[in-house]
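Only a single protein chain was left out; the remaining protein chains are all shown in position.
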Amino acid sequence: MTPGTRTWQGELREALSDLTPGVTLCLLFLIAVFMIGAFAPWIAPYGEGEILTNDSFLPPNSQMWLGSDYLGRDVLSRLIYGVRITLFLALIITFLSFFAGVFLGFLAAAFGGRADSWMSRVNDALLSFPALMLALIVINSLGSSFVVLVFTIAFIDMTRVFRVARALAVNIMVMDYVEAAVVRGEGKGWIIWHEVLPNALTPLAAEFGIRFTYAILFISALSFLGLGVQPPQSDLGVMVKENMQAILWGEYTTLYPAFGIALIAISMNVFVDWLLQRSSAKLPDEI
Amino acid sequence: MRDTSQNDPAGDPLLKVRGLDVSVRDKKGREFKIVDGISFDVQPGEVIALIGESGSGKTTISLGCMGYTRPGCHITAGSVHLGGTNVLEQSLPRLQELRGKEITYVAQSAAASFNGAMTIDAQVTEIPVITGAMSREEALAKAARLYSDLELPDPENIGKRYPHQVSGGQLQRLMAAMAMISDPRLLILDEPTTALDVTTQIEVLHSFKKLIRDNNTAAIYVTHDLSLVAQVADHILVLKDGQMVEYGPTEQIISDPQHDYTKALMAAAHLMPEEIHAPPAATAEDAPLLQVRNVTAGYGPAQEIIALRDIDLTIHAGETVGVIGESGSGKTTLGRLISGLMGAKQGGVYLDGQQLQHTVSQRSRDELRQIQFAFQMADVALNPRQRLNKILSRPMMFYRGLSQREATKEAARLLERVGLPTDFAWRFPPELSGGQRQRVNLARALAAQPRLIICDEITSALDTIVAQQILDLLEDLQDELGLSYMFITHDIATVSKISERIAVMRHGRIVAQGPVDQVLQPPCHEYTQLLLNSVPEMRTDWLDEAVVERRKLVAALDNA
Partner (left out) sequence: MSLTEILWKRMVLGIGTLIFVSVLVFLGTEILPGDVAHAILGQGATPELLEQIRERLGLNEPLHVRYWVWLTNFITGDFGTSLANGADIGTEITRRASNTIILALCTAIIAVPLAIALGLAAAVKPGGLVDRAITSTSLALISFPDFLVAVVLVTIFAIKLRWLPAIASIRPSYDLVDWIRILILPVMGLTFTILAHMVRMTRSAVLNVLTSPAIEMAILKGVPRRRLLLRHALPNALGPIINVVALNLAYLISGVVVIETLFNFPGLGRYMVEAVTNRDVPIVQTCAMIFCSFYVLLNMTADILSIIANPRVRYKK
């Protein structure tokens, strides 16, 4: 081990020097995509719902770089707005599911015993429900809106986060340094905050990336089925659905949003893989 | 390095290792030599011991002799000749033949190294049967013979079981049978007794020795324990950081070590002291600091799995009480009970005559402060994400209400006291060596200004020399601060050197206790005698005598 002390600047510098070209590319792409999402109204050449032509599925041209969609709107502009909505939803969902899942998971691990076994049992029962079915049932009853989507998917995600967070915390709780804090007489709060959390941060960060990707794919799938984001608002999944006919016309309109989703997800997955390999942290077995 | 072996010009060596280098490549592709220029010979029928501490490269060398390196390592130079063939230049199929028949291997942990999905017989007889050297029946008959030679119970049927159905000591011997079934020319034993309990260890070692002698097999014996090796090896090769330190006949290394490192190893070997000093009589008359009275405790929701029975134990101020026992004896449970990590079913723990509550949360901070616990594995006992300053100042702030500023100052003094530089305060535990971490572990206990420290096997994970330094530190601190220690260990030799009083535990009971000289002086309890009997002596005929004695004692214990 190198002498001297570790600081966050030092760690950051070391992390940056570990970046491979592939990971750097993915990271830059993710940053770019987030910027595009954040500043969509200033970047997009046309408005989100602006109908520019009567011709559906125009091929790319100098005015519309990616051509027109089935209503004659600019595909590029809609793609930029679509990215904005997709990322926005996925971020809220992931943050919500993380706050709830990590909080409950750590709580279960810290208290153990009966509280833990009941929480875990309920969670296992919820996990025995296929995610898409849960979403479809809720949407059937409540209809589809941003609020319903966000809370439903966040809830589904939370069950996964709970499991990972609990397993991580349980593995840390049995370490002797936690026992040392217990025998010193420390309270649960101190133990979670000072002993458990610092050791769970890296795997949790990786899990955040995985759940974020999952949220993007899940919303896109629902939107594609017509049960997610409802027109006139549109995320990338809606764009794929509404432009499906383009295929019959021999145009690639529907592929742009589909590949957009894939590229964001690939970049995130590559980054997560790198993070896990670098820290040789392990996530508990989980999908 | 100094080669003190007399080369026998008469016979060609069976194994000739010359200039062996093994390197490992780190994540960034840089190469590190972990084995550096090793040369030695093994004559037919001879046993050579590779001795070294963790990281000395002893396992890597022994694997290299089989033409094998662990993932990430590779052999960069040197030659390994077995008879006339250079093992390192063989094709994979030829290497597989060599490994199955000529050179065989006994791994450190048989429990992990046996395949859980196959019966023991299937694994022992596998190589001769698939290579066609023996028919299945012949191989099974030979296996049964080997089992019987190794003094395994029920040699006809034990092989029909699966590995998880057999005890650790038996598995280790079964693995030796697996290695011997093809009558190899060279047997490699990699710490074959380290994972076993002390009293089982000599039995297994004895079986191995007999097996090697009866079959006149040459062997490489890898170990960190100099005292054991005297019993089996003809030559000893001492290793440090991948390099040869000293190489010579066993007699010479033991009686006349040349190199300082070998001398240090010898000095730190786990041997019984010549003479056990009686503790000063005065201590026993003071009022006891801590008493455990008539405690019974167990695990499970209603403590129905009993781990401790009728325990009475007294610790006086300023004394060291050694608690000795093998795994499962309840010694660690007793330590956890005193510190409040688990409650008693019956009886109680008294501090200065006042009964303590069972659990940590019910005890007052001042009560908690007075009894500190030092864990066995310093690498998991210190939070890898906290700087030493935080690790050390937290108990001061928690128990003694110091401010962070005061605590930081005192943490620096404390680091100095345990022999570490003060600027270590800003390091994280993973940046420290094992011995340094164990010092921090002790410093954390000291930070509370305790009266009693419960030391749970704090030296057993350390290399012998480092362990000796920690023991010295413990004694210094005791002299200076008047601390009491409860020293939990499986190592009767160590405990006899540092304790005033000892308690011997077996199956959850204390079978003997008292001043160290009385408990360990014959005539003593059979189990104490068995433990004493298991401590190696440097005499070369010790093992055979010890095994005979052991069997008598085990029989007496079983009848009792």
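As written, the chains take the letters A and B, and residue 1 is the first residue of each chain.
We adopt the following convention: a residue touches a chain if its C-beta (ideal position, glycine included) is under 8 Å from a C-beta of that chain, and two chains touch if they have at least 3 such contacts.
As the structure is a prediction and not an experimental result, all values here were calculated from the model.
Visitor: Among the chains in view, which touch the chain not shown?
Guide: A, B
Visitor: From the list A:21, A:189, A:232 or A:250, pick the residue that touches the absent chain.
Guide: In the full complex, the listed residue that touches the missing chain is A:250.
Visitor: Return the single residue from A:16, A:51, A:115 or A:142 that touches the missing chain.
Guide: A:142
Visitor: Since one chain has been left out of the picture, which residues of subunit A touch it in the full complex?
Guide: Against the left-out chain, subunit A lists 125, 128-134, 136-143, 213, 217, 220-221, 224-227, 237, 240, 244, 247-248, 250, 252, 254-255, 258-259, 261-262, 265-266, 268-270, 273, 287.
Visitor: Going by the touch rule given at the top, which residues of subunit B touch the chain that is not shown?
Guide: Residues of subunit B in contact with the hidden chain: 63, 66, 68, 70-71, 92-93, 95-101, 104-105, 107, 109, 112-118, 126-127, 130, 161-162, 164-165, 178.
Operating definition for what follows: only the chains that are shown with their structure count from here on.
Visitor: Find the geometric centre of each of subunit A and subunit B from their Cα atoms only, then give the gap between the two centres in Å, rounded to an integer.
Guide: So the centroids are 47 Å from each other.
Visitor: State the interface residues of subunit A toward subunit B in the complex, per the touch definition above.
Guide: So the residues of subunit A touching subunit B come out as 1-6, 175-177, 179-180, 182-186, 194-195, 198-199.
Visitor: Which part of subunit B faces subunit A closely enough to touch in the complex?
Guide: Touching subunit A from subunit B are residues 339-341, 360-361, 363, 365, 368, 373, 375-377, 380-387, 394-395, 398-399, 426-428, 430-432, 444, 448.
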